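Removed: one protein chain of the complex. Kept in place: all other protein chains.
Presenting chain A:
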Amino acid sequence: MAGKPKLHYSNGRGKMESIRWLLATAGVEFEEQFIEKKEDLEKLRNDGYLLFQQVPMVEIDGMKMVQTRAIGSYIAAKYNLYGKDLKERAWIDMYVEGTTDLMGMIMYLPFQPADTKEKNLALIIERATTRYFPVYEKALKDHGQDYLVGNKLSWADIHLLEAILMAEECKPDILSAFPLLQAFKGRTSNIPTIKKFLQPGSQRKPPTDEKTVAMVKKIY
């Protein structure tokens, strides 16, 4: 038994990517078992490994954890990335739910019918620049600190950086009206564990391409 967390998912970002980010930032090494075909998923199901027959599934501390938010919350709390008290956790949760909504839109984009892509991309950019990024820009402006909550790195910051980079993949200058987020991006990207994760050869997965879409559709 390795003792390292073991991630079960397809070889792509999807719902597992936020968990990879969180573990990597916390400096936790992890293993990955990739689901490549439907039979792999069926085996996990038949072995009784998946509480609700779904992945992501993370084997950690003797548990077979499922449900992205549950997994994220557990890791955040275990590695002190969840604030110092209930109120800080509330703020972190609110911020993370917002970036989850935004990244959810981006995640599904490659799976939308081709004729809706342009409209959906425009909606993502609109939401990012008018609903989500202004909130985080203001939060940083209001307290003038480096991190979103409690003057300390938390899950909210990691999730925000992930969302920023994903949004930039949609529109490279998407942060043009958000100077504090630009500074935040620069700063947070240089945190040693994050810097390492952003380098080639890490377990970070590339943007979802057509090949991944085809594979995912076949599995699920």
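Just so we're on the same page, a contact is a pair of C-beta atoms (placed from the backbone, for glycine too) under 8 Å apart; a residue touches a chain by one contact, two chains touch by 3 or more; residues count from 1.
Just so we're on the same page, contacts and distances are computed from a predicted model.
Chemist: Just by its UniProt name, which of "Translation initiation factor eIF2B subunit alpha", "Glutamyl-tRNA(Gln) amidotransferase subunit B, mitochondrial", "glutathione transferase" or "DNA-directed RNA polymerase II" is the chain not shown in this complex?
Modeler: "glutathione transferase"
Chemist: Among A:Lys4, A:Lys38 or A:Lys78, which one touches the chain that has been omitted from the display?
Modeler: Missing-chain contact among the listed residues: A:Lys78.
Chemist: Touching the absent chain in the whole complex: find that residue among A:Ala26, A:Leu109 or A:Val135.
Modeler: A:Val135
Chemist: Return the single residue from A:Asn11, A:Gln67 or A:Gln203 that touches the missing chain.
Modeler: Result: among the candidates, A:Gln67 touches the missing chain.
Chemist: Among A:Lys87, A:Lys119, A:His143 or A:Lys218, which one touches the chain that has been omitted from the display?
Modeler: Answering carefully, the residue with contact to the hidden chain is A:Lys87.
Chemist: What chain A residues would touch the chain not displayed?
Modeler: Listed in rising order, the touching residues are 51-53, 61, 63, 65-70, 73-74, 77-78, 86-87, 89-91, 93-94, 96-98, 101, 131-132, 135.
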